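As you look at this complex, bear in mind that one protein chain is not there, while each of the others sits in place.
By written order: A and B. Residues from 1 in each chain.
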Amino acid sequence: MSATPQSIPTDIFGKPVNPQKGDSYLTHDRGILSWLLTLDHKRIGLMYMVVILASFLLGGIFAIVLRTMLAMPGANQANHASYTDEQLAQISVNNDFYNQAFTLHGAVMVFMFIIPAIPAILGNFVLPMMLGAKDVAFPKLNLLSYYCWVGGGLFFVWVLGKGILNTIFPGMVEFWGSGGLDTGWTFYTPYSTSTGTAATAAVAGVFILGFSSILTGVNFIATIHTLRPKDMGWFQMPLFVWGLYATAIMQVLATPVLAITLMLLLAERMLGIGIFDPALGGDPVLFQHFFWFYSHPAVYIMIVPAMGIISEIMSVFSRKRIFGYAFIACSSVCIAIIAFIVWGHHMFTSGQSDLLNAIFSFLTMSVAIPSAIKIFNWLATMYKGAIVLETPMLYAMGFIWLFTIGGLTGVYLAALSIDMHVHDTYFIVAHFHYVMVGSMMFGLLAGMSYWWPKMFGKMYHEGWSKVAAILIFAGFNLTFFIQFIAGSLGMPRRYATYPPEFAIYHHISTLGSYILATGLFIVLGVWIHSLVRGRPAPANPWGANSLEWHTKSPPLHANFEKTPLATDPYDFDDWRWDENVGGYVMNENTHHEEKTAQTK
Amino acid sequence: MSTANANHAQHSEDVRQPQLAHHFDTLEQQYSSAKLGMWAFLATEILMFGGLFCAYAVYRGTHPEVFLYAHHFLNTFWGAFNTVVLLASSLTMAWGVRAAQLGNKPLLVLMLLLTLVGGCSFMVVKYIEYSDKWEHVSHHGSGSFSLFAGSRNAFYTEEGEFTDPTAVGQAVRYGESKQHHDEHAIAHTNQAGDLHDAPAKTLEHQSKHATEQGHQIVDATAAKTLDFKSVQTRPMPTDRSDIRRPAPAPQGLSEAFEHIGGIPAPYETLADAGTGHSVVTWEDLDDRQQGLVSQFFQIYFMMTGLHGLHVLIGMGLITWIMIRALRGAFGPSYYTPVDLVGLYWHLVDLIWIFLFPLLYLIH
Partner (left out) sequence: MPQIHADSPSHDEPHAVPLRILFAVFIALLFFTFLTVAVTWVDLGSLNLWIALAVAVIKAAMVCLYFMHLRWDSPFNGFIITISFIFVALFIGLALLDSVEYQPNYQKPSIATDTGGG
């Protein structure tokens, strides 16, 4: 790495390529319309990247706002009677603001960042190339799914944002009407059927977002089934493809249940029907069954593709064949299936029957088995490997830490008696941030830094990105580990205030969140710097062997010059490090021999 | 399954059929992936209807008498008629796909037209049924199982109704929402009166946490202490036992439906009248069950409504492929859209096959 590599792009054999003639997908067509109406999976992936990272920024800003509000216990607390009416009114407004802010943070992060991020950005970009295909099976559907996302997402943010702005500038309600949402991202009835905030519009927004997810899932399933090279069997696919496949199964089978749930909720609010509303004889626990039948698989929609990324990175950066390929592949599908039969563990204290509590408690614990299979196989992959601590590997190792903590506390919570005690406390908050945010965000960052050179044809600053990775890891643990302790002491979630004895935990947590935010902004800086000043990336900077590395960086419009033949994604022997290129190159002769041998 | 063939693709580059998209190698590959995608989409449709079937199963499982009583208002004849119509249109659709496969354009257009006619007659019958049902549920107003809104009004319409804390809590929260959302047709009057100020807001926040615990509709204590300061200054306990008070059993539901009267089912028109079966009458239902009769109709309207929407979408799609068929777009080598729309239409039929016995033939 210390050598001074060439500053011109090279192909997979280390030969310089003329950037003018390169005709990469980035320069293939010009003009804004060529982006907005593109059917190219790579461009759609990049467009997803822009909007999804923007929602991450929005959700993140509100995370910082919440942590700042919670930094001081007294900020929103009326703990003695000497307040004037005006002060009380102000506190009431603050509390309203807090409710809407945590809803916006949660809902935007869940529906617009965590669920779509990896499949929509990296899946779209990498999946067809990993299969040696020219595009996903249904490119038009892909673009449609993008516009479903943008339409639903913008509407959702607009509705929620209005509510927030109305609390800050009360006069604006005359201008653009009321809005906002204060139900939390879960829309539990009966509160959601009667709240004065704009739940109807917000639910409609999420409904449209759901279609984006369904279309992506349908597309990926068809792509993986029909666009594999004929010599690539199921167990020769890269593990990220397996992860996306398991995800697509869940997207296809679970998201429609969210659609019908939200449709019924809309009918409750607009037509006044009472399937879920106890005031009309409905059953609010039934709503929770409906909601979690989608939303528990959704948790795995968030994490399973991240696990796929980690499987790729573990093998590549240990310079060693992945350990237990078939187990990792099957455990993804296994998680996808078990995901559908554990939803009741969200409802242990909701009045669910004891029988179901016991059943779901048992089933939930069984998810630990496929998850642990993955962890052990990753560790076994690293064992005696030549570990290279590049940025993607740092994130991947961070993932193992965070997911282990998040996963083990999940087993802990699956035990009924413990869950009764810590339900709806910060213990839960810490648990799901470790699993959903920590693991998924680390998976995304690992994947982004792994495929970044391929996506943009530019390398990034290795030193700063490592600093950022370490800061994010430290900041994340500082923010959330302390919440396990606060939660087990009884700090309930979703409260704008707390008694003084919890202050120390909130101080530390808030401090951690600032460090975390700093790290993330450094990542942003590194990426922007890379786009502007980064040196051209070699075709294969990491020496990986899955098919997306068998083409130039950035790839051609049609991905490959010739339809490639399937390779073993975890056999790195054909690639050797080339100082001049600053990446791995393939011996041209071996390549040709291989090719002719296989085509005969 | 995977039929990609690199060499074949290279050679056939110049003789590619116009229907073949650039990223597929052969029409077979394109056809099989389109079909796979369609089946995956149909799976989402099944899961979506599955949600409604779940609501149906839960309410039927817990209140069989209510369903038994209420289904008598549905007309079995029209239901069976519609079943036959849909089955026949499925037959013509399948026939149409066969015609497309064999390249018989006039037959294809005829079959699509017949399918369309089937869809239209289904919707006409649905319209007749809906207007009949609508008359039932809207004309009797609060005197019977009014379908929408009526029962909620039980909580809010008459002053002095707020005898239990549940109702007060509901009213407080409702009053709050009423301020912002007058357009909601949930209720017509709001007697929460002077609860409309800041205390209501805080109470709402307080009670919300409680509602999320489950059946505990509203924290009874909080509802009674409407004094703002006393609510606010309640010290935040670190001991969970105070936060998580044992939830009281849900209350007030039976009272809520108390004044809802009943009308007898029109047994004269029943298909099984005179067969000597024991039939459930309005008087056989207890108060709460009488209140739940509207649940059946809500589920009925949601299920058949969503199904009807699918019929309409299917009719639109059939019109579209009929126009394309008239222009000669399909032949033995390319009939994917006909096949996919056919699959969609059969799914609509499939859903109805389950809806008919479950809604019309409850026994």
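For this structure, a couple of remarks:
Just so we're on the same page, a residue touches a chain if its C-beta (ideal position, glycine included) is under 8 Å from a C-beta of that chain, and two chains touch if they have at least 3 such contacts.
Note that the structure is predicted; figures quoted are calculated from it, not measured.
Across A:I32, A:L355, A:A386 or A:V532, the single residue that touches the chain missing here is A:L355. Remark: the residues of chain A touching the chain excluded from display are 225, 253, 257, 283, 285-286, 289-290, 293, 340-341, 344, 351-356, 359. In the full complex, chain B makes contact with the omitted chain through residues 1, 27-28, 31-32, 35-36, 39-40, 42-43, 46-47, 50-51, 53-54, 57-58, 61-62, 76, 80, 83-84, 87-88, 90-91, 93-95, 97-98, 101-102, 163-165, 215, 220-221, 245-246, 248-254, 272, 275, 277, 288, 332-333, 335, 339, 342-343, 346, 349-350, 353-354, 356-358, 361, 363.
Convention: only the chains that are shown with their structure count from here on.
Per-chain Cα centroids separate chain A from chain B by 31 Å.
Contact residues of chain A toward chain B in the complex are 78-81, 88-89, 91-92, 95-96, 99, 128, 133-139, 141, 178, 184, 186, 188, 190-191, 194-197, 214, 217-219, 221-223, 225-230, 232, 252-257, 259-261, 263-264, 267, 269-275, 277-286, 288-290, 293, 347, 349-352, 421, 424-425, 489-490, 492, 494-495, 497-499, 501-502, 558, 562-563, 565, 599. Within the complex formed with chain A, the chain B residues making contact are 1-7, 9, 21-24, 29, 32-34, 36-37, 40-41, 43-45, 47-52, 54-55, 58, 147-149, 151-152, 155, 170, 173-174, 176-181, 184-187, 198, 201-202, 204-205, 208-209, 211-217, 228-229, 232-233, 235-240, 243-244, 247, 250, 253, 256-257, 288, 291-292, 294-295, 298-299, 301-302, 306.
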